[in-house]
Structures are given as C-alpha cells and as structure tokens.
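Excluded from the complex is one protein chain; the other protein chains are retained at their positions.
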Amino acid sequence: MNKTASIVIGLVVVLVIAGVGAYVVYGHGSSNQSPSSKVTLTETGSTLLYPVFNIWAGNYSANKITTAGTGSGAGISGAIAGTVVIGASDAFMTNTQVQQNPGMLNIPILISSQYVAYNIPGLNSNTLHFNGTVLAGIYNGSINNWNNAQIAALNPGVTFPSHVIVPVHRSDGSGDTNMFTEFLSKSDSWWNNNVGFGTNVNWPSVPAAVTGQGNSGIISQMTSTPYSIGYIATTYEAQVHSAGFGIAALQNQAGQFVTMSQSTVMAAANHYLSQIPADGRLAIQFAPGNNSYPIVDLEYLIVKQVQPNANTAAALVAFLEWAVNSTSGGSQSKFISPLNLAPLPQAVVSQIVTPLINKISG
Amino acid sequence: MALVPMAIMLILFSFLIYKAIPSMRYTGFSFFTSYLWYPGNVYANPISFHGVMAPYRSSFGLLSFFVGTLITTGFAILIAFPVSIFLSLTINLYTPDRLKRPFSVLVELFAGIPSVVYGLWGVIVLEPVLLHNIMPWMKYVGFQGQIISGAGIMAAGLILSIMIIPIVTAVISESMHSQPRELKEGVYALGGTKWEVGKHVLLGNTRKQIVGGTLLGTGRALGETMAVLMVSGSIVNVLPTSIFSLTNTMSAQIAAALDSAFIDGTGMNLSALVELGLVLVLISLIVNLAGRAIVGRGALRGFEND
Partner (left out) sequence: MIRMPGIIEVRDLNVATDRQQILSNVHLTIKENAVNTIVGPSGSGKSTLIRTFNRLTELYPKLRQNGQVLFHGKDVRDYRVISLRRRIGLVFQKPNPFPASIYDNVAFGPKLHMKLTRTKLDEIVHDSLVSAGLYDEVKHLLDKSALELSGGQQQRLCIARALAVQPEVLMMDEPTSSLDPIAKGKIEDLMMELRNQYTVVLVTHDMGQANRVSDSIDLLYNGRIVDYDKAEVMKMPEFEQAKHFVMKLAK
C-alpha cells in the first residue's frame, strides 16, 4: 500500500505541475481588461512565427500581445478551444477540422520559404539542381545513391560520389514538413498519391534516413552526417551558411531552376493570387512563372470568427490589419526581412485577408 | 487520505483508457504487431473504420518504438550495470573515508542534471566521436552494418546509461554500505582481502538490491524522453538492423508526434499516441513496482531522501 501510495503521490505531483503549466500557457486566454483599458491578445503556436510575434509584441503599442512558441498544432487547438485569441500555424486547418469548427478563420499573414540544403563533401560550394520528382525519390528510398542517373541528369558536368544518400526529415510535427511535402505532392504524383502532405506524414521506410528535432536539429544532424540532404526554413539562413551546406536551386512549375530570394518568393505568391479561395486556405508551392521559387508557404493566424466580446474583437481586427500592413505595420521589411519572411502582396491583403478580418465580430 | 491518490490514479487511468478507445477500435491487435506508424494524410478526406473516423492512409503500430525502447534500455543497462557495481565497490572499499561523502554527492549530483543537457552533450560531443572514431573501429573489429550517423542505438544507449548510473549506483552503494560491519570485519579477520570482502559480503550479500536497483534504473530509462529524442535519430517506420542503426522510443515518439496530432481533425493521431502512452505507463509501472518490491523500502531510504 505504501509503495503504491508513493507512486501515486508522484503522479499527483506530475499532474499538478502539468496543470499549473497549462494554466500558465493557456490560462490567460480570455482577454482581460487591464486598468489602462488595453486589451491583451494572447498568441501561441508556430515556432517559425514565434520570433516575429516577439518583435511585434515589442513594437505594437495599441494593445498588449503575449506570445508563446508551442507548435502549430498547439496553436490551432488552442484557438479552437478558446484558450488563446490567436493560434499561429504554418499549416491551415484540415477539411475535417473546418467542418467540425465552422466558426474558425484561417487568415494568411506572411509568406515563408524553405531551403533544400545538402552536405556532400566536395560539392557544397556547387549550387546543385533538384526537382520534386528526384527529391520524392530520395525521400522514398528509390533514389539511394548520389551517383544516381536522375540526379546526374539535372546536374550536367557535376561528378557525384558513389555514396548512400542520407535524407534528413523532421522527427517532430512541423510546418516545415508541411511546406516541403506540399511541394513534393504538387510536383510528384507518386508522392501525392501515396504520402500527401501535412506537418507529419507517412514517411516511407528508408533505412538510411535520419531525423532531427526542429530546424536546429536538422542542421546539427546534417553537420554530423556527411552525404545528407534536408529541408530547412530560410529563417535559419545564418546557421545554414555557417554550417557550410550547399543550397539547392529548385525546379519550378515552368521548368526553371530558381534559388530563394525575396523577389522569387514574392513572384511565387503573386502567381497564385487569383487562385486563393475566399477562406484563405491554399498551398502555394510549385508556383507557375519563370521566376517563382517553388517552396514557399502562407503562414496563418487561426482565430475565432466570433470573439467573446466587442473589445477583444476590435482589438484583434486592429492588430491583424496592422500585422499585414507592409508600409507602416507589422509586415514592414525592418521587422520581417531579417527572418527571411516576405509580406503578402498588396492584392492578396485587399482581396483575401481584409474580407476575412472583417468577418470578425464580438 | 490514502484514498485520494488512489482516486486520482484511477481518474488518470480512466482518462487514458477513454482517450485510447478510438485507437484501440481502429488498430485492434495490429497496434502491437505492426512497425508502421503512419499519421495519414490529414488533409485528405477521412475514412471510417469500425465506427471511428481516421485520416486517410493512417495506421498505427508500436513495434518499432517498442523494439527501440527495449534495445536502448537494454544497451543502457548493459553499460550501467557493471559500471555501477564498479563504482559502488570503489566507493565502499577503496575510497578514503573523507572522500566517500563528496564522491557519493558527486554521483547524486549527476542524477540531478536535466536530461536535455545530457542530450545536448550527446549531440555535440558524443555523436561526432561515435561516428568518426568509435564506429569505424567497431566495423574494423567485425561489427556488421551500415554506419549512417552518430545518432542511434549506441548514442541513445550510452546517454541513457550515463543518466541511470547515478540511480543504480546510489541503490547498490547504499545497500553495500549498510552491510553489517561485523560481516566485513569477519572476512578481514579470517585473512580476507578487500577484494574478498567485496566479492563475498558486498556483492554476495546484496544481490537483491543489485537486481532491484537495476530495475529502478530500467524504469527511468524506459520513461526518459528528451535526451533520447535528441540522440536516437528518431527514425520512424524502420526496424533496426545493426548496432549502428538509428532508432526511436515510445516516449520520444509521443513527444515528437504530439503537435502534428493536434492538426488531425479526426483525433485518431492523438488517440494512438495516448494508447502508446498507456502501454508505456503499464510497462514502467510494472518495472518500478518490481524494483521497489525487490529492493524493499529500507534499502531505498538513503537515495529517496537525497
């Protein structure tokens, strides 16, 4: 009895700690009227957007913003449960979630992008060419050696070593996985039919595959594992360069090999402009247009259409309008360029985002 | 009063079981026999099976994580067991009295280091050393298999062993220390050496506590998450084929796959993780209870108080 009791007490302690922790993270979700009548907008979710929210929280003075980097899934579920006002997510809600929670809005807010990087001794200073089909082959194990003919065909004049390819993917659920697998799904039919996309997917069994936790985990695994290839958010540009990885040029829908830059990312977003549906949910990888970088993604803020009160609704609307404003608001280049994030094109803001924001009521 | 913790435990278990029911209905017995953990395509239309909704092409089997847990824990015990016995004998026989206390405190301090720090050390120091210095040498002396990365079974097993050595050593050393002085002096008085005291009194007389302490260490290794997550390679859908293979464990998988489970509108991913957690809790509970039952409360007192 005593032994059991001590184990049980241990469990209780864990539960209490978990409870307090949950309270700290989520407990202040409802918007409180502070003495100065400022509204507190709570945010949690995407770790990619976390540094942006930190900058915004320090520069937005109209109301108070609190932020936490807990993961996109936690952002979506927090917003649905109402424990936070804003759930930040790299992925939009699934159809199932939308049907179950019709009162939620997926508001595009920024554009992120991704590198495909490699650590091949002797070739890291080359800008190697890849396309979705070859990458899908590497990640499903059908292309398992660097001297594969399909790789050579994309890179005339480059001599590849005969060495097993080590594909690196994320071990944790991640918006980066979502972004990368959306690109593979759009550019390779096998991948689309058999794996699909998401923050975590049915990774094919590849014995040589390695995983890493977070972008920093991917970078450290690739550093210690030569002949590896992986996908890394461009937010981590400095770390990718100091690790000395090569960065790939990727083939877009028009067949061109393009490297990441603000202009190639914006070009991709502009080409998808006409296709973005009214609910904002669209994968914008593998864009048409000669100059479009193929792995770009819309970042989302998930919010309830009907807010608990008018004050919170008004504060939220004001904040969202400020956040997407690229001339005087949160999407100014001084805030987001250092993180390699791009602002939404003005047309997307006026045609898609503003109508979504205007649905918010209190 | 004793009923309160019992009730809380009951509530916790009921909750876990309730949450795991959809996964049990969906996966059935294949949860234990399949090594494929497929979250499915959560953006495709969900399917309905046995009365529950699940993502398209999803399937959940714990085998690769279960095998990984067993192998890494076994590897850790294989290292920690002899090291802990060696340390315990050293503390009890060959350490001068004035150094005994600092030495024991040092060992206990290691038990207090957050596991993420062990993981960090594993990634930065251990993995490169394994990959560049140790694994090629092992291959040279006849170990088979493909070297992919410094991460994997060896890194996870070594880190786990370092983490559990303080616990195992504390239990064993304490039980050796509590051997009656008369027994030790009895051996010396017959002309026995320190080694003979160690062999006949300290080892021969503490077998139960050695087994129990090792089981407690096993319990810790089974549940350890963060450090393993960082150095195991966290591979999915692959069973290990050699000592160099990457691996994954039940606890690490729960931590890694939790956030994306929230994006699954059917809730099946979450339910499968809860079922995985339930299995882990049961295994850990059995191992810990066994350890405690064998050691007995007396021998544990010294280490629990610290």
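Chains here go by letter, A and B, matching the order in which they are written, and residues are numbered from 1 within each.
One rule holds for everything that comes next: a residue touches a chain if its C-beta (ideal position, glycine included) is under 8 Å from a C-beta of that chain, and two chains touch if they have at least 3 such contacts.
On a predicted model such as this, the values are computed, not experimentally measured, just so you know.
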Chains in view that touch the one left out, judged over the entire complex: B
Contact residue for the chain not shown (choose from B:3, B:141 or B:190): B:190
Quick one: say which of B:82, B:136 or B:180 touches the chain that got left out. B:180
With the missing chain put back, which residues of chain B would touch it? List them for me. 96-97, 180, 182-193, 196, 200-201, 204-205
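We adopt the following convention: only the chains that are shown with their structure count from here on.
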Measuring from the mean C-alpha position of chain A to the mean C-alpha position of chain B, what distance in angstrom results? 33
Under the touch definition given earlier, write down the residues of chain A that touch chain B in their complex. 1-5, 7-9, 11-12, 15, 70-74, 76-77, 89, 91, 93-100, 164, 166, 171-174, 177, 194-213, 217, 220-221, 224-225
What residues of chain B sit close enough to touch chain A in their complex? 2, 5-6, 8-9, 12, 36, 38-46, 53, 56-58, 123-124, 127-128, 131, 146, 148-151, 229-230, 233-238, 241, 245-246, 248, 252, 255-266, 269, 285, 288-289, 292-293, 297
